[in-house]
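Every protein chain of the complex appears in place save one, which is left out.
When the chains are written out, they are named A and B in that same order, and each has its own residue count from 1.
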Amino acid sequence: MKSFDAIVVGGGMLGAAVSYGLARARLRTALVDEGDVAFRAARGNFGLVWVQSKGDGCPEYAAWTRRSADDWAEFARELKDRTGVDVGHSRKGGFDLSFTEEDLRQREGLMTRLHDQAGGAFRFEMLDHRQLSELLPGLGPGVVGGSFCPLDGHANSLYLLRALHTAFQGLGGAYFPGSAVTRLAAKNGAFEVETGYQTLAAGRVVLAAGLANRDLAPQLGMEMPVHPLRGQIMVTERVRPFLDHPTAHVRQTVEGGLLLGDSKEDVGFDDGTTAPVMKEIARRATRAFPFLKSARIVRAWGALRVMTPDGFPVYARSAAYPGAFAIACHSGVTLAAAHAGPMADCIVGGRLPDDVAVLGPERFHAA
Amino acid sequence: MTAGRHQLVVVGAGPAGMAAAALAARRGVKTLILDENPGPGGQVYRAAETAAAGAGVLGPEFERGKLLARDLRSSGADYLPGATVWRLGKTGDLATQDRLEVGYSAHGRARLIRAPHVLIATGALERPMPVPGWTLPGVMTVGAAQTLLKAEGMAFEGAVFAGLGPLLYLAAAQYVRAGVKPLAILDCTPAGNRLRALRHLSAAFDRLDLLRKGLGWLGEIRRAGVPIHRGVTAIQARGDSRLRSVTFARGRGRRTVLETEHLLLHQGVVPNTQLALAAGCAHRWDMSQLCWRPEVGDGLRTSVPGIRIAGDGGGIEGAEAAEHQGRLAALAVLADLGIISEGERNTLSGAHLRAVTAERRLRPFLETLYRPPDALRIPPDDDTVVCRCEEVTAGEVRRCVRLGCQGPNQLKAFCRAGMGPCQGRMCALTVSEIIARERETLVARVGFLRPRPPVKPVTLGELAAMEADG
Partner (left out) sequence: MLRRIAPQGGIAGVTLYFEGAAVTVPAGTTVAAALLQAGAASFRDTAVTGSPRGPYCMMGVCFDCLVEIDGQPNRQACLTVALNGMRVERQRGAALLDPKAGEGA
């Protein structure tokens, strides 16, 4: 049996970020991951580092999001220095486009609530069609207006995943791919993680296995009520840069491809694509930017969001088994800086950050 | 094309697709055959109706394609050329779950149609041959040269043919007949292959005619005075904005340089599996053919209900077998639709099954003799480009394996190999084989790159305006 200071289960965006943070804090860390084909939300991401629209009704989550978004530039720099991988982060502010006056009014309502609950830490502007057109070339006449938030940014989420794995291993972290967890056990204040091939042991264990957390967390006395919510995304061929800012449904990557999203479908564990949804995404994208009609779609995919009952992240610390944690959210890219930073640092000390005290699973039982 | 529901959609108008569509349509099945090319024939009988080069150049086999095309034209099947199929799968909604969904684009418009039966007859493509410099303009496949010869009546002066397999010699012989002499043939067949192939020779005796044909090509090439270099290794293409020369080695050390602007590469063909993989059909690694091939059962059924695969797309068996498989698939569709009984199907299938089996007897010999050497499938040089679209090198693939990528899907996420418009057609086999070699495991364990729809690019405008039938 191999022994470590910490074992992280799940090599996706959350697990890789926390593992990197733990290894950086000099914990001898093992990262246990599935194989080549798995439900990997981290491979299907849209790549926004997004603040607007996050945390309506939960100021703590909104603040946690802003904290991560604020830390992102430094986080990206650090990863580049350690690994040479440029994750293509930029933070010039992002847009959410509305196609009807009603949508626009609702958007303004949401933005205003977020502003009010943040006490000034959240800034936004509402723009009409003419104002938007000056900032977004080629904007279609169907866009009546939209919101702008200067705190928004984006990054290449796949390079982020690669950078996190590279950095983690560069710090001496041990990666175990192709090792789906078959059993978790607590023994004498330590934890054993069994995979098909071996058993690993450590004083800390962090479950970041996405949808699999639902079944894994109870084995260590935690509740993790997550369910899949499919999102379909398409990407075009490389196009010369024209879009300086990300929007919620269209963003241009550093390579030039345009990512077009996305759907929200409750279809269980099916990460396929469907023609009607592809068509709907194409319609919305070409309404936003009609000149993209001649751009070629080279790939479409479905991925399963790790969704919680209220849509906010869940961070659990096991009361029965101190040293065990479980985390889940569907904003792995935005929160990556927070997960690699304050989250990992607190787990080293055996606790969760105060920032996320209200984000435990207990909230689902509150009267 | 007539509107309305089709009972059978055939993808690809090569020998398998043409034969299947014609037979099904003649027996009253409402059949639609979609094909990317301007005319029927597929690659083997490319431009069957309009071929610029005559039988004197292309050989008597080519006449077969003309017959098949004529049969298709008069069968009553709806034939749509210039149509690119970019999606195949289940419909995803309950009301139509007994039918399959086919998305295609033709003449700038996308359509989504539904049908209970789909036959994939997408044939083969040439196995990528990633040698240093293979991305230079002027380096093409032997099949590409053949296409130019068949469809356009054009041939490259002073071309070097390199690689191995029957097509290498057939194409060179066709060049000779056309009066365009190749500069040289670089045969990369490892010496050991010949010895190993001998033990399969007796099974191939049934088809001595084919072996004789091959020897005939060799004779034509020799008589024309084309130098044939055997035991060639370490082929490199060199140039600047285009190919300028080809270098290679024979035996130990000695390198030869040939100045040429045209290098034609070939190391066999592999099934064109993109559509079948994207549709979710189960595949397995064929250790003899060194490629993925779909699991195909009785009546050419795949693991996905309603989807059948006939021809080289289901495993390389050749053009004649493809034709028979197409008819077997059509007969199975007829039986499924109740147009013929199972008994009739068995009776009518007999001759085709026997023909397919006879064709198959030659394969072990050919596959052993023309097994591409490891160095041509798994580039030893880290600088060699593997993924042509995203320009990912073998070294970068190896780095990602060391980082823990166990298969091509995670690897694609890390380094973009397979992410371009070709959807891995040019790199996926190479990537899976490199991973297997680095991990010291079997390719079957590494797995395949999952193609994503659209398997061929489609414009956003077409998709947004897509019309649906049925």
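Convention: a contact is a pair of C-beta atoms (placed from the backbone, for glycine too) under 8 Å apart; a residue touches a chain by one contact, two chains touch by 3 or more.
In this text, all values refer to a predicted model and were calculated from it rather than measured experimentally.
Student: Among the chains in view, which touch the chain not shown?
Tutor: A, B
Student: One chain isn't shown here. Among B:63, B:344, B:374 or B:391, which residue touches it?
Tutor: Selected residue, touching the omitted chain: B:391.
Student: Please pick, from B:100, B:243 or B:394, the residue that touches the omitted chain in the full complex.
Tutor: Of these options, the touching residue for the absent chain is B:243.
Student: Touch as defined at the start, partner being the missing chain; which of B:31, B:75, B:272 or B:409 qualifies?
Tutor: B:272
Student: From the list B:178, B:228 or B:355, which touches the chain that is not on show?
Tutor: Checking the options B:178, B:228 or B:355, the one contacting the hidden chain is B:178.
Student: Just one of B:28, B:54 or B:305 touches the chain that is missing; which is it?
Tutor: B:54
Student: I'm checking contacts with the chain that's been left out. Which of B:397, B:426 or B:466 qualifies?
Tutor: B:426
Student: In the complete complex, which positions of chain B touch the hidden chain?
Tutor: Touch set of chain B with respect to the missing chain: 36-38, 43, 50, 52-54, 57, 84, 125-126, 135-141, 143-145, 147-149, 151-158, 178-180, 241-243, 261, 272, 388-391, 420-422, 425-426, 456-457.
Student: Considering the entire assembly, which residues of chain A contact the chain that has been omitted?
Tutor: 137-138, 140, 237-240, 242, 255-256, 289-296
Note that in this section only the chains that are shown with their structure count from here on.
Student: Applying the document's contact rule, which stretches of chain B touch chain A when the two form their complex?
Tutor: Contact set of chain B toward chain A: 87, 89, 91-92, 101, 103, 112, 400, 403-411, 413-416, 419-421, 423, 446-447, 450, 452-454, 457-461, 463-464, 466, 468.
Student: Spell out the residues on chain A that touch chain B in their complex, using ranges where they run on.
Tutor: 11, 33, 35-37, 43, 158, 161-162, 165-166, 169, 175, 177-178, 236-237, 255, 260, 272-276, 278-279, 282-283, 285-286, 292-301
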